[in-house]
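Only a single protein chain was left out; the remaining protein chains are all shown in position.
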Amino acid sequence: MIEVRKLIKRFGMKTVLRGVDFDVQPGEFVALLGPNGAGKTTFLRILASLSHPSLGEIRVAGYRLPNEAAAVRARLGVVSHLPLLYGDLTAEENLLFFGRMYGVTKLENRISEVLEMVGLSARRHDLVRTFSRGMQQRLAIGRAVLHDPDVILFDEPYTGLDQDASSMLDDVLKSVAAQGRTVVMTSHDLVRAEDLATRFDILSRGIIAASATRKELSKSNLLSFYKEALAG
Amino acid sequence: MFLQDAPPDTSSYMIAGYVVFFLVTAIYLFSFFVRSHNLKQDLNALENMKEESAPPPAREETKAAAPKPKAKSTASKAKSKPRQAKKKVTKK
Amino acid sequence: MVTKSARLSKSVTERSTSPNLFKATLAIAWKDLTAEYRSRELFSAMLVFSLLVILIFNFALELDIKTRQSVTSGVIWVTFAFAGTLGLNRSMAVEKDRGCLDGLLLAPVDRAAIYFGKVISNLAFMLIVEIVVLPVYSFLYSINLFNPGLLAVILLGSIGYIAVGTLLASMAVQTRTRDVLLPILLFPVAIPVLIAAVKASGGFLNGDEFSMILPWINLLIVYDIIFVAIAFMVFDYVVEE
Partner (left out) sequence: MQPKSTTLKILDIVSVLLLAVSTYLALIYAPEEATMGQVQRVFYFHIATAWVGMLGFLAAAVAGIVYLRAQNPKWDIVEVAAVEISLVFFFITIVLGSIWARPVWNTWWTWDPRLTTAAITELIYIAYFMLREGIEDPDRRARFGAVYTLVGSLSVPITFFSIRLFRTIHPVVIGSADPSATGTFDMTGGMQVAFFFALFAFTVIFIDLFWNRIRMGNLAAKVEQLKLKVMH
């Protein structure tokens, strides 16, 4: 579903990604972990076709980036720590807008379905400005799945969420994963990542330092695996 | 202006014109040399620093955790970016 | 809390088709206008600003009736230019600050749709301000501003100004100095529009015959076409990373 070969990204002279190889099969839920500045967000932005790679081969949902970007974007949903929603529009209007931008057919009941899924049907006609951080994040997930994408990218979705908002977000993430979509999530929160993801990749100093599936990890816990990879 | 037969004496303006030309050109060339001089200085300073921080025989960047050069860059005026000589447009 | 969502098999929701340029442009324009209708923050700022500028001109150019006649087109166009800059800055800043620009870039739609969507909404804001300012101006100075030629010139001039302004605003908003930079970038490039618009508006106000005004209108049209085309071609480079 996602194939990345020798991805290099330079900002001016600074090389942020030094040759990343990354493969994700359909339906996998990969947690991408790593310290700040390791290039997690940059990597995700390249996968999301928001940033051009300097060098390297990338295929998402079967299409090459950056040439077939439009095709990739139609099959890709992105949730970042910024909600990417318009505060002056109601929940429904936000979904209406993004639905039109993605050319979603039968938009009306698709919106009801999605609002139902993220538990915001009651707040359908309220301005997003009045939503709590947690509710905005769930609506953002609603927006990300509106056009029924094959791949969803989460960039630090738990940032700034309190306890119960995070647990609500867990349920939504579980239901998204349950729909057989492929998910890549970057996060600082090892605990959350541990019970959600099926595979853990560690990105440090611009390359994938280590990768292990949930089964391989059964012996040692995620924290020691994480520390080991960083030390390496 | 056209009364006298000899052409009007406007040489003072001519002199002013050419003075302006040579002055502005000189200023630009001067700023040009200052900038390239500084750059050359930065270059040498950085190249020495590179020698100091990576003395092992292998010339290219070795994976060994070479000690990070703690010394602040010693280049005399290591400007982060060469200041563009700003052209002040002084219109009379 | 989250009801067990029905298993959304892929067949239920047909594969979404990427929308054509036109639909996406309208969607963006609709979004901007609805959001602005809700908050009205941009529109009120532009309106109050314009009225203040007219007030200042009134005292600055304290003139008798006759000269005021010729200065009108200059005053209204300076007012529109400044209000337009204010509007352009705000509308692009709103997009950038909440990261919503990424939201637009994620849509499987040509970047030109974003540009045209923004041009339409910015143009709409400017026209609304103009529609309010003109009657106020004609009320204050008892000059009849309702001749069709003048309104056509105002439309043409605004299109050119906004077409270049939107492109430059999307660049200015991504720099450190932000809204200070937009006027500096925009005014020297927008001079042909301002000259042509002022002369053409003046021509219509003084009732010169059409052949005198035509060259200015042609110039406006040429300017609009060239800069919409250029902005359309280079907009990708301004928003893409």
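Think of it as A, B and C in the order they're written, each chain with its own count starting at 1.
In this text, a residue touches a chain if its C-beta (ideal position, glycine included) is under 8 Å from a C-beta of that chain, and two chains touch if they have at least 3 such contacts.
Note that the structure is a prediction, hence the values are computed from the model and not measured.
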Considering the complete complex, which visible chains touch the unshown chain?
-> A, B, C
Of the residues C:Ser39, C:Asn58, C:Ser138 or C:Gln174, which one touches the chain left out of the display?
-> C:Gln174
Residue-wise, where is chain B in contact with the chain that is not depicted?
-> 1-2, 7-11, 13-14, 16-18, 20-21, 24-25, 28, 32, 35-36, 39-40, 42-43, 46-47, 49-50, 53, 68-69, 73, 78, 81-82, 84-87, 89, 91-92
Where does chain A touch the missing chain, residue by residue?
-> 11-14
Residue positions on chain C contacting the omitted chain are 164, 167-168, 171-172, 174-177, 181, 184-185, 188-189, 191-192, 195-196, 199, 215-216, 219, 222-223, 226-227, 230, 234, 237-238, 241
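Assume only the chains that are shown with their structure count from here on.
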Distance-wise, how many Å sit between the C-alpha centres of chain A and chain B, to the nearest whole number?
-> 47
Taking each chain's centre as the mean of its CA atoms, chain B sits from chain C at a distance in Å of 41
Can you list the residues of chain C that touch 2 or more other chains?
-> none
Residues in chain B with touches to at least two other chains are numbered none
Partner chain C, residues of chain A touching it in the complex | 45, 48-52, 70-74, 76, 78, 80, 82-89, 93, 97-98, 100-106, 110, 113, 116-119, 127, 143, 147-148, 168, 171-172, 175, 178-179
Along chain C, where are the residues that touch chain A in the complex?
-> 1-8, 10, 13-19, 23-24, 26-28, 30-31, 34-36, 38-39, 98-100, 102-110, 240-241
